[in-house]
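Shown below is the structure under consideration.
A single protein chain has been removed from this complex, and every other one stays in its place.
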Amino acid sequence: MRVENIMRTTVRDLAELVGGELLGDGSCEITGVSSIEEAMPGDLVFAQDPRYLRQAAESAASAIVAQQGARNTGKPLILVEEPRYAFARILEMFGPTSKVEPGIHPTAHTGEIFRSGENVSIQYGCYIGDNVTLGDRVHIHPLSHIADNVTIGSDVVIHPFVCIQQGAVIGDRVTIHSSSVIGSDGFGFVMVDGVQRKIPQIGNVVIGDDVEIGANVTIDRARTGSTEIGAGTKIDNLVHVAHNVKIGKNCLIVALTGIAGSVTIGDGVVLAGQSGVKDHVRIGNNVIAAARAGVIGDLEDGARVSGFPARSHCEQMRVSAAMLRLPDIMKLVAKLEKRIAVLEGRSAEDGEPGD
Amino acid sequence: MRVENIMRTTVRDLAELVGGELLGDGSCEITGVSSIEEAMPGDLVFAQDPRYLRQAAESAASAIVAQQGARNTGKPLILVEEPRYAFARILEMFGPTSKVEPGIHPTAHTGEIFRSGENVSIQYGCYIGDNVTLGDRVHIHPLSHIADNVTIGSDVVIHPFVCIQQGAVIGDRVTIHSSSVIGSDGFGFVMVDGVQRKIPQIGNVVIGDDVEIGANVTIDRARTGSTEIGAGTKIDNLVHVAHNVKIGKNCLIVALTGIAGSVTIGDGVVLAGQSGVKDHVRIGNNVIAAARAGVIGDLEDGARVSGFPARSHCEQMRVSAAMLRLPDIMKLVAKLEKRIAVLEGRSAEDGEPGD
Partner (left out) sequence: MRVENIMRTTVRDLAELVGGELLGDGSCEITGVSSIEEAMPGDLVFAQDPRYLRQAAESAASAIVAQQGARNTGKPLILVEEPRYAFARILEMFGPTSKVEPGIHPTAHTGEIFRSGENVSIQYGCYIGDNVTLGDRVHIHPLSHIADNVTIGSDVVIHPFVCIQQGAVIGDRVTIHSSSVIGSDGFGFVMVDGVQRKIPQIGNVVIGDDVEIGANVTIDRARTGSTEIGAGTKIDNLVHVAHNVKIGKNCLIVALTGIAGSVTIGDGVVLAGQSGVKDHVRIGNNVIAAARAGVIGDLEDGARVSGFPARSHCEQMRVSAAMLRLPDIMKLVAKLEKRIAVLEGRSAEDGEPGD
């Protein structure tokens, strides 16, 4: 289904590929593509404007895709009109090789009322329930489970041991990694007569286009209605998304983060590793919560928070720095008390005793 | 195996169902049942006494099951003698529809000495080891794994990709969600001559009646003896329970919590999200540990703790509040020092210099 991809090439070949002008050593070998922050030797990165060009030049990257007219930086450059588009084309070239033969493996189970688009691949040992709809070029790896009444778009990749539960709706170009569970029951109980009774969880999960979900992630179905993951959002491994959560578009949710029930998250939000969000909290657009942040109250658009309870990153830094100085402050306060006592002693000699 | 359940009804129909008196608009549509705290429009909640009735009236719920004689609250009421029992009956009505055909799928593997009760359903691609015993109406979803010497009670639901390891004993009415592992080896090693040697983990896991275990949970077998989960306890997704832990009855263990080896937990305990308990700690009955609490010492019955290290919630709140004021305190102390220096200067003029 895909062309054989490259894993090792030169700056010259890549410049040709995107129709760019080569500046510098075209024989420089490129083995990967990267963001500037994560660049390693052998990587190609892109710099949309002069500010990023400087960062790219200082990074460990071996070559840079930059705008026509960019000045020489010492690293080989590929000069193009729109660096981001050229880079996007190169990104695709570096994708992993994958040979997928369309068809349903004879061991796989498909249920009643099974609708499927073109070039679908359902591999060894998969279970597909009743009333399931798949788009084109869906690739379901061996030993996956799709329950009844699930709808999946086109160009979706489902890795082994993924469990998609009843009624889930999944968009186009979604990838779900191994052992993730989409649509497990929400954790809802009500104490009735000293016993925790289960509150029925009869909603579903709706996942937008271009979402990627890591390994061992759990996304609970809604109690009623839908738990929603917005288009373009990327979720890392071992993340927990509780029932009735709504996550917006193009968010990044990093590993081991927990999002409690009925939380609403805007677009472009980053929740860094091991962070957490309290139930019913509303997070605005473009919020960044640092690693380990524990968000317990609503956050406005663009907020930068850290700590637990999460507060403005600047304030948190100030408190954190102050905490480190705390043992010294305590010694200072003890000394000041003595100096006051001395002053009070003198003052008492001058007149009546202090309070 | 179950009756077709409802997903949309009216207050009038529900009042009839439980033989209750209707107060208010009977045509009000009900789409779910909930606790008061989590109520959304369309929900029915229950209020056992006047205090809860006020909370229920102020919640987003659409209607309330209350005690006979309850005053009008503006929301439709269903008045009954025992609200909790009526509510429990309604809860069951709202459970998800599930059609289960008894029988063992021809692809499933069952081992030697397989004992099973009535109306058991073992679905596509399940593996059942040797010497396994199942009660009545056990429903094992596709692609699950039950190892040798496992005993499972009646009315148990095992979701896809659940792995139940050797020797586990599971009570009645237990539900285990996808990709959870019951009886993986405990994490026990001993350094012998510079190398970590594995301590054999030869115990098992024992799970009481009415337990629910979320998705991607890990419960380790005991080193010797049993790791125990008490009856009625509910465990959320991505929780880790280490070897030889004993959890009491009717506890709630929320997502991403870790409980280290040989911890003992009483009945009715709540460990909120991302909390942790140090190995060998003993936690009494009805303890509540807030989100992110890190419990490193024993806790008495009824303790309310938060923070890391976890301490009394009140004390933690005081310390937390003080921390926020810390930068200001530091400025104040610096000012006080100057004022003291000024006083000392004057005092020195009066007599001999300060210390």
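Letters A and B mark the chains as written, and numbering starts fresh at 1 in each.
The criterion applied here is as follows: a contact is a pair of C-beta atoms (placed from the backbone, for glycine too) under 8 Å apart; a residue touches a chain by one contact, two chains touch by 3 or more.
None of the values given here were measured: they were computed from a predicted structure.
The chain omitted from view is touched by exactly one of A:G20, A:P76 or A:G125, namely A:G125. Residue-wise, the contact with the chain that is not shown comes from B:G258, picked out of B:G20, B:G171, B:G258 or B:G284.
Interface note: of A:L17, A:M191, A:I296 or A:L343, the residue touching the hidden chain in the full complex is A:L343. In the complete complex, the hidden chain is touched by one of B:S27, B:N72 or B:Q196, namely B:Q196. Residues 107, 109, 125, 127, 143, 145, 161, 163, 165-166, 179-181, 184-185, 187-190, 192-202, 216, 218, 220, 223-225, 238, 240, 242, 244, 256, 258, 260-262, 274, 276, 278-279, 294, 296, 308-309, 311, 318-319, 322-323, 325-326, 329, 332-333, 336, 338-340, 342-343, 346-347, 350 of chain B touch the missing chain (whole complex, contact as defined above). Mapped onto chain A, contacts with the missing chain fall at residues 5, 7, 31-35, 38, 40, 42-43, 46, 84-85, 87-88, 91, 94-96, 107, 123-125, 141-143, 159-161, 175, 177-179, 210, 212, 214-216, 232, 234, 236-238, 250, 252, 254-256, 273-274, 291-292, 320, 323-324, 326-327, 329-330, 333, 336-337, 340, 343-344, 347, 350-351, 354-355.
Note that in this section only the chains that are shown with their structure count from here on.
The mean-CA centres of chain A and chain B are about 26 angstrom from one another, to the nearest whole unit.
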